[in-house]
Each structure stands twice: as structure tokens, then as C-alpha cells.
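Structure in C-alpha cells, see below.
With one protein chain withheld, the remaining protein chains of the complex are depicted in position.
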Amino acid sequence: MAGLDILLQNVANGVLMGGVYALIGIGLTLVFGVMRTINFAHGDFVVLGMYSAVLFNALLGWDPYLSLLLAMPIGFFAGVVVERFILSRVVDAPPESALLATLGISLIIGNAILLTFGGEPRSVQVSYASSTFSIAGVNVSMVLLLAGIATVIMIAALYALLNRTEIGRAIRGTAENRLGAELVGIDTRRIHSIVFGLGVMLAVMAGVTLIPLLFATPTNTGAVFTLKAFVVTVLGGLGNVGAAIAGGILLGVVEVLGASYFMSEYREAYGLIAFLLILLFRPEGLFGRTVKRV
Amino acid sequence: MRIAIAAALAATLSVIGAPAQAQVEVGVINSLSGNFAAFGERYRTGLQVALDEINANGGINGQQLTLTIQDDRSEAKSALAAAESFASKGVPLVIGSYASSITGPLAQFLTRQKVPMIVLGSADDSITKPGSPWVFRAKHNSTIVAKTYFDYFDHLKNTKKDVPLETVAMLYGNGAWPTSLAKEGKRLASERGYKVVGDQAYDQGVTDFRPILNRFRGANPDILYIVSYAEDGVAITRQMREVGLNAKVIAIDTSAALPSFVQQVGGSANYVATAVSWSQDVKYPGAQELYERLKAKAGGEPSFYEAEGYLALMVAADALRRADPKSRDSVREALAATDITTPVTTVNFKSADGFQGQNPIRSLILQIQDGKHVTVFPDDLAANPPQHPTPEWSAR
Amino acid sequence: MPNVLRADGITVKFGGVTAVNNVSLSLGSGEILGLIGPNGAGKTTLFNAVTGFAPMHSGRITLLDKDITTLPAFKRTRLGFGRTFQTERPFEELTVLENVLVAAFLTAGRRSEAERLAMGVLEQVGLADRAHQPALDLNLARRRRLELAKALAVKPKVIFLDEIMAGLNPPALREMIAFVRSLSAQGLAVLMVEHIMEAIIELSDHVIVLASGEKIAEGTPHQVTSDERVIEAYLGTD
Partner (left out) sequence: MIKHLIGLGVLLAVGIAYPAIFPNNLTIAISVLLFAGWATSWDLLGGWNGQVSLGHASFVGLGAYFVAIGQSQFGLAPWWTMAMAAAFAAVLGYFWGQLTFSLRGPYFSLSTIAVAEILRLVAINEEWLTGGATGVFIATLPEPFGIDLFSRTAQFYMALAFAAMVIAIVIAISRGRFGYQLRAVREDEDSAMASGIDPTATKLKAFMLSAALTSIGGGIYGIVLAFIEPHVIFALLLSVQIALTAIIGGRGTIWGPAVGALVLVGAGEMFRTTFAEANMLIYGILILVVVLFLPRGIVGELARRHIRRLYAKRAQG
């Protein structure tokens, strides 16, 4: 392959990986935007989604994408329950309480999976796992593309929800100013539950979508995804849902190009360096609203 | 899937065996929770199978053998706390653990406490090189495994002279085991006249290997020498097919040896080679029967990890029979004089080439053939000949 | 009176908006300067610019003939500025005494010395009996006094009071007015932003009126309250 072809291929792969990262990141950014809580269990919810796909596949022989139908509502419900019984009780405590609570939840999820499924890495084998098709000499992975499409659909749906519905307005109002929202009669506790439910649902969905491509382990994988989600959301702008796509793609491209043309062992560092630079020079993220530095 | 929560809660200090009459207690430090729990489970199965066999055959000179297994949470400080409790409890020897980051500190501590130790899972050279008079390892190490891979490559080259094997690309995780296996591999490659045309490391947790695999594709290597973590070999193999990275020999260490690998990668797993210390079809007496017992205990497909757990306890029992279990010195001496044959391997601790207390075990190369792990090398132990060369992805 | 504080041509811009445009002021020791104007006139912005809490676009500030234009807020404090915040900002997790200790440590080297200074200031503002109460639990009037205590504990030469009278009931207001007068009697230069005209008229030696960021009038309280532009500014735009 000529240099330019390879570059195109790499950029394409970076963009597609970016879709994956964005998918992992949206739930986190939504939750942060509204609840101002950094959810350390986010990656574990992604892993929970992966295991749900593994379970449906093993028990019912379902294709992962089919199991979305069940996994997403369950994820939403689980999120609402976690918010109601745990996070809502620390919302007025010092900010580190929510962080700690999500750390505790992370430990509980990971180890509950470990006890149920054992520590062996899991994945779901589908016929299209390695399928590709080629556009203008660039190979495109089928699973990555599906994940990318899922990301776009999800963000479009979320965007519509936030901007076109009553509940969306209430969510935005709560994100903007919780006290103000309460003054105009919005039940912000209910909104928090819904938002966390949505966040978990998105995480679960990301997990289900990615399992044909990746693999899951009970305790390792969650932390990796949580870290990726942090990077994606900060790159795009914490709390800005649409920008998660931009953040994801930026991360994907930076990582892939770094690993392709520089040292691959520093792959994880490229994203983190971009993350730091953005934090320092544009803490609102590439596309976020201006964060008050005070 | 097992609902293990209740069982685990009940298993306060998993003391196994009847505590009725005089007994000999062996301490085990194993990773049952945390990142290495997948291996810990397998080792425990193997240990239990060995324990049943030993006690059915009269225990240790008529005394029951019991195991006290302590979890190390996959971290060194817990392992050290467990080791201290074993050392003070007077157990004649300790078996442990999986990761080198845990086993290394354990070996140091037990040596200073003068407690004989049998390595359970760690394969890092550094555990027995320079080693100590108190530390024994019946299983393989990085030097042995890397050598086995290159012996296998040489073997393929010599048997099919029309398929040239000259270049090798290496992909490995940045953990201790993958790094040391890659290091030794690079040394052997230059020693034996292979040209390293790709050399890339990655951090644990990476899920996208396409940039590296694409780089390799440009270099067009004859051999892919990949040392992965347990979980990511699946993604590596799927993506290898996806980007169309072809090689005549594909070796993937660690993850390809797990039974789940075949299940999760499907047809793309065929032709992949991996080094192990034991396999059910190896031509050792009793291997098949051991496989059946391991399978029954595990409730699933066993791997060489179970066998290594079994091996560690068999070695311990043999030494205890020949020693006074009350005297650690005598146990150590008995261990040093070990000379047994098990269905897993023969054990005979040596001190050579800078190693100490290391069993010069013969590693095996398994190849996945039609969705099954098959021993293909060394020749005299092989069940089938290797399928070679690996066809291109487009032709499969 | 010799100038303690001089600010010349202060201009503050936020984005494209000019919040304060070319305002100058000067203040001598023992003098009380009142800063008034309708809401949004830029009083607090000017205040923040002079004390170093808001970035200035242009202008020059001197304290006792020393140029402090580019110094950060905390250095201005060290040179002799004390200030209160419009919405009180006690260190909520600390007790009343500890709040003042923080400021007292600026000049006091030892704990005992700092404590003596802090207790003295608390006596002065009438909070000594609350010294060990968590600051979070104070009511509004006492929070105001705590703000004052914190500002005084740095031993300032100029004290900036940002609407410390607002919301006080009549007896509390009288007390506060008397207290501010006692400060100037001790030789402190006082710059106060205030909405309560009663206090301004009673206390100020000199008044500056701001509207839309511009200085529209300056003089004795009597002069400015009869100034037509001032009346228009208050009645017309606000």
C-alpha cells in the first residue's frame, strides 16, 4: 500500500474507533452534565451490558444486537434503582461522596460478575465479527461500522429527547440550574433518576454493541472503559452530549495515528496527553460551553 | 455459570479434607478475587483433583493431607499477609501464586523465613533465576517457553523446506510475562537467524490492534509471535483476520491456550499455535485420565492451568512423603531431591544456566486444528503433525 | 489629606462590553468614599478591579504612592487592602474564630499572637461570644460582622465594604453605621459601595456616582443627591 492509502486507512480506523469511544462516553457525559457526578462505575455498566449479551447468547442463542431489546430497558431500570437508593442520598453531601459511592458500585458490579460468570474473559462469537467491506481501497470493519451507526442513532435520539420533549427541557433545565429548575416546578429528583437511568442504559447499550468486537473480564475491563469515557468526555466537553462524538473521534484518530506512526506502547498516552492539553487550554472541551474558571 | 456467592460465603477458609486424625496441612496462596481470578479458579480445581488423589492413596504416609487456601486478591500485600500467617502456623510448605508481581515478593519473603515454596502459576524467569534454595518450580519459565516456540519454528522450517521462514514480527503486552517472553524471543531470533521485522508492545486494556497489525502487514512477516494477556487474544485474532494480516505461522501465547479462545474466535482460531506445559493428548501415561478428572471437577473444559495446579500439589505430596513434615529443612531437602513422573510431566529440580530449583520441563506446542487444541510438538509427544503453512485468510 | 489610595482611568471590559469606563478615584486616610449608582452600574466591578479580583483593561492604581496595578489580589491585601464580599463568604467549615485567624495570620507569626489579634477584632465587631460557633450557623447580620472582622484582621490601611448594610434591620443598621464611623476615626480609609442612601449621606465625606460604567457625578453627599444627572440615572434607567 502506498503511504497515502495507509494514512487513509488509519484515519478511517481512527474515526471508527472514535465512534466506539463516543458510544462509551455519552452516558458518562450526560450524567455529569446533569448531576455533576463523575461516575466511576460507568465502565462497569458497559461491562454489565457485555455480560448481558453473553448471557442472552448462551441461554437463548440471541445475536447481541437482538438482546439490546431487553438489555436497554433493564439497564434503564437498574440505573433508576441505583440513583434512587444510593446516589440520591448523597446528592447534597460533599462532592467526593458521589465519587466514592460510584467506586463502591463499581467494586460491587465487577465482583458480582466475577462470582456469577467466573473470571474467564468472555465474548460472543458472531459470523460477522471479522467481516469487512471496502470503500475506495479503505477497509471498513462491519462491527465497528455497526457500532458507529448505533452511536449516531443514539446521539440523534438523545438530542431529540433533550430538545424536543417536555422531559428533555426539564433535564436541560436541571443541568443548567438545579435550584432554578425546582423553582419553576421541575421535580429534579425524578430528573436525576431518569438521567442516571439513561446513562446506564447508554453504557449497557455500548457494551452490548461492542461485545462482538471485544471481550469482557469482570474487574479489569470496566476500569479501562471508565478511563476511556473520561478522556472522551473531557475532549468533547464534559456534559455536552453531542460533543462526545467529536471527543471520541479525536481520541480514536489520535490513538490510531500515534500507534501507527510513533511508538505503539505509548498508545494510551497519546489520548491522555490530548486530554491534558484540552483540560489545560480549553477546560470546556472542544465543543463545550465555556466553563467558568472561578 | 455457577451461582457461587452462597458457596463462597460459606467457604470460610477453604479447608478441604477431613480434619479427623493426624494430618499434614499445606498452605496455598491463590488469586481467587481480583484481576487474576480466572486463573485462580483453574489452579484451585487442579489442586483439588490432586488432593483427592493423594488422600485416596493413603495421604502422606497414612496422614490426611489438607489444603488451606488463602485468597491474595490478586495483590502482593495480601499475599504477603497470607504467607506470614502460614509461616507462623508451621505449615511444612507453601504453594503460590499466579502473577510474578505477587510471586516475586512471596519468594523473597518465604526464602527469608526459610519456608519451602512451590511456585503455582508464575512463569517469570526472575522467580527461579537466580532463585533461592527454598523456591521450587515444576512448571515452565520464559526461557523454556521461548525456546520451545523457536524450536517449533525451526522444526517447521526443516520439515517443509519449500516454505521459507525467515522473518518474525512480535506483538506483546507490556506486562512482566509478555515482555520477558518477547525479550527472550528476540534473543533467540537473532541467535537462530530470524529477522525481526516488527516489534510492538501495547498496554493492557488496549482493544484496537489494527494500527499495529496494519504495520505488520506492510512488513509481511513469515511468523507472528504474539504474547497477549488472557483476554485480548480474541480481539487480536478477529482483527488480524479483519485487516488481512497473513503469516505462515501464527503463535499466540497465553490467551490461545484457554479453551474459551476457540469458542469465542470460532474458525479464525484454527492454525494458531500456543505453548503450554501440558495437554490432554500429550503422550504421557495417565494424561487422558487426568483430563477426565480435571474436567469432571471443573465442570468445563480444563486447560494446562488446572494441570499445573495438580502438578504443584503432587510434587509437594511426594516431597512430604519423603520428609519429616515437621521439619522445613527436611522438606526442602526432599524437594531438592525430587525425581517423579506425573501425568503432567517429570519433575527433577535442577540448578543450571543461572536457574535454581527449576524443573527443566518440556513445554508443548498446541495447535488449534478444527476447533480443538492438539499437541503438535515436540515430535515424540505430539498427537498430530502440525498443519503448516497457515493459509491466507482469503483462502479460508 | 494625603492620598492613601489612587486609582486613575480604570477601565474594565468583559468580552466586548465595557463594564467600567475610565473611572478615577482617590482616598485619604480617615476618609470615607461612597460609591453609588443603580444596579448594573459597575460598582462592584470597579471595586473588584481596584482590589485585584477582576482583570483590568487599563488604568493605574497606587497605594501610598506604590504602584500596585499589576499585583494580584492577595499581594494588595498584604500591602494594606481589606475587603468584604457582597454575598458573605465565610470559610464555612471553620469556626468564627478560625475564620478570623486565617486573616490574622497575615501579620501574626505565632498562633497565640494571631489568636489575640483575632479575638480583639471579634470583640470589636461584637462576635466574641460566638467565637467557637461554626461559621455556617451564623445569621445574616452576624455573617456581615464576620466579613468585617475578616477584613479588619489583616490590619488594612484601606477597607473596601461591599454593601454591608443591605438587608439589616434598623437597629442593626444604626450599629453598623456607627461602627464604620469608628473605623474612619481610627484613621482607616474606607471605600464603600452602598444602596442604603441613609448610610451614604450620613457617613461619606465624598461620593462618586456610577451609571453604565461611567462616572456621572462626584462631590459631597449633598452635592450629588441634588445633581440632575444622578436623579435621572436613578429614576430614568432603573
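Per-chain numbering from 1; labels A, B and C assigned in written order.
Following the convention adopted for this analysis, a contact is a pair of C-beta atoms (placed from the backbone, for glycine too) under 8 Å apart; a residue touches a chain by one contact, two chains touch by 3 or more.
Small disclaimer: the values here were computed from a predicted structure and weren't measured.
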Q) Since one chain is left out of the picture, which of the remaining chains does it touch in the full complex? A) A, B, C
Q.
For the chain not shown, which residue from A:11, A:152, A:167 or A:269 touches it across the whole complex?
A. A:269
Q: Kindly state which of the options B:64, B:78, B:303 or B:375 is in contact with the chain not pictured.
A: B:78
Q.
Using the document's contact rule, name the residues of subunit B that touch the chain not shown here.
A. 4-5, 8-9, 11-14, 32-34, 37, 69-73, 75-78, 80-85, 87-88, 100-101, 104-105, 107-109, 112, 124, 126, 174-176, 178-180, 183, 201, 203-204
Q) On subunit C, what residues meet the omitted chain? A) 51-53, 72-75, 77-78, 82-83, 85, 89-95, 98, 101-103, 105-106, 109, 111, 114, 132-134, 137, 150-151, 153-154
**Q.** Those residues of subunit A which, in the complete complex, touch the missing chain
**A.** 32, 36, 38, 86, 89-90, 93-97, 99-101, 103-108, 110-112, 114-115, 219, 223, 227, 230-231, 234, 238, 263, 265-266, 268-269, 272-273, 275-276, 279-280, 283, 291, 293-294
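As a working rule, only the chains that are shown with their structure count from here on.
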Q.
Based on mean C-alpha positions, which chain is nearest the centroid of every protein C-alpha shown?
A. A
Q: Give, as an integer number of Å, the spacing between the C-alpha centres of subunit B and subunit A.
A: 35
Q: Provide the residue numbers of subunit A that touch subunit B in the complex, in ascending order.
A: 1, 6, 9-10, 13, 17, 20, 55, 58, 111-112, 114-125, 129-132, 139, 141, 213-221, 223-224, 227, 255-257, 259-260, 264-265, 267-268
Q: State the interface residues of subunit B toward subunit A in the complex, per the touch definition above.
A: 1-5, 8, 33-41, 174, 200-208, 210-212, 214-215, 218, 230-232, 234-235, 238-239, 241-244, 255, 258, 260, 263-266, 268
